[in-house]
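For this view, one protein chain was removed and the others were kept in their places.
Right after this comes subunit A.
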Amino acid sequence: MSTSSADPTARPGTPRAAASPKGGAAPGPRAARGSHPFARFVLVRLSIGLLLCVGITVLAFVLTHSVPGDPVAANLGDRAQNDPAAVAAFKEKNGLNDSLPSQYFTYLGNLLHGDMGTSQQTHRPVWDDLADKVPASVELALFAIVLALVIGVGLGIVAAVTRNGWPDRVIRVVSLAGVSMPVFWLAQVAFYVFSFKLGWIQAGGRLSPGAIPPDEITGLYTLDSLLVGDTGTFGEAFSRMILPACVLAAFNIGVLTRFTRAAVLEALGNDYVRAARAKGLPESTVIRRHVLRPALTSILTVAGLTFGGMLAGTVLVENVLSWPGLGQYAYKSALNLDLPSIMGVCLFVAVVYVVINLLVDLLYGVIDPRIRLS
């Protein structure tokens, strides 16, 4: 066999003639264009994302302004409400006298200049409020998503590989429990058990009261304290994050486990997995390269949605476990009909969703050459 590197052009055999035009013509134009199709793909995705963001401002604006509720009543005290001058001044100041479309365009115009309006609650620019609150929630969500991905995907793989064995059965029950427990209930139970009864974990706030947060670099206390080498603060920040992060992750662990299990089972059924085994590759390579890689696209889809969902999930967790982040801010804003703040939160979450979906789409292209090359 080793002597047989037959010259492919030596014999223009008849069977080849039938098949080669198809196979032979394809590489030319594709290879010549290089990464161009992918660049265009990215560009299209970006523009769609931008359009989505604009659409979301419209939707959020219409929804927040059409809720039955009076911002005047929500923001002014009893005496001020009965003072026509004060009410008129409040309306004038917040542009409530204009028509809804005109209010919207004013808002959009200001937004383009980086002005998200002033919170009627804190009397600070919404932008500054968000800058304060977002890092706390992002830190929590990031930690929770890492937890959820590692545990959820890991359990899903184990369940699929040991299909119908006892690990699979245990994992299926656990994941079902994970998706079945409401977050607000789980948060209370976890707090009661681990913090109140057992006293293992301090909960409430990002650091103990009175502690000085690390110098702001990223706004994530754990990261910042590590960057300046303050391990004490790191331990404090980290331990306080464990409980809310686990509660936030619980549902998503369940979701990811179930999706991963299904995706891996589907991938295991592929002919090319049997072909890979027939090649004599070690089982770990078969699983990693021939099963997980194709399963990754569907896992990625769910993971992207999960991260977006986590930011929304923080509303419950942050309120039950007193985590001073975006969730609490959103809750208070909604309670007080603080329209600029609500708009700010909506817009932020929307942008995060869009960006994550964009990343997921790009990662599809990285993982799957069929998307990248066509």
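Brief remarks on what is shown
The rule is short, and it goes like this: a residue touches a chain if its C-beta (ideal position, glycine included) is under 8 Å from a C-beta of that chain, and two chains touch if they have at least 3 such contacts; residues count from 1.
We adopt the following convention: contacts and distances are computed from a predicted model.
Set against the options "Allophanate hydrolase subunit 2", "Dipeptide/oligopeptide/nickel ABC transporter ATP-binding protein", "Sulfite oxidase-like oxidoreductase" or "sulfate adenylyltransferase", the UniProt name belonging to the omitted chain is "Dipeptide/oligopeptide/nickel ABC transporter ATP-binding protein". Annotation: of A:81, A:270, A:298 or A:336, A:270 touches the absent chain (contact as defined above). Although one chain is not drawn, its touching partners on subunit A can still be listed: residues 1-8, 13-16, 18-20, 22-24, 26-27, 30-31, 270-272, 274-282, 285, 289-290, 293-294, 367-370, 373-374.
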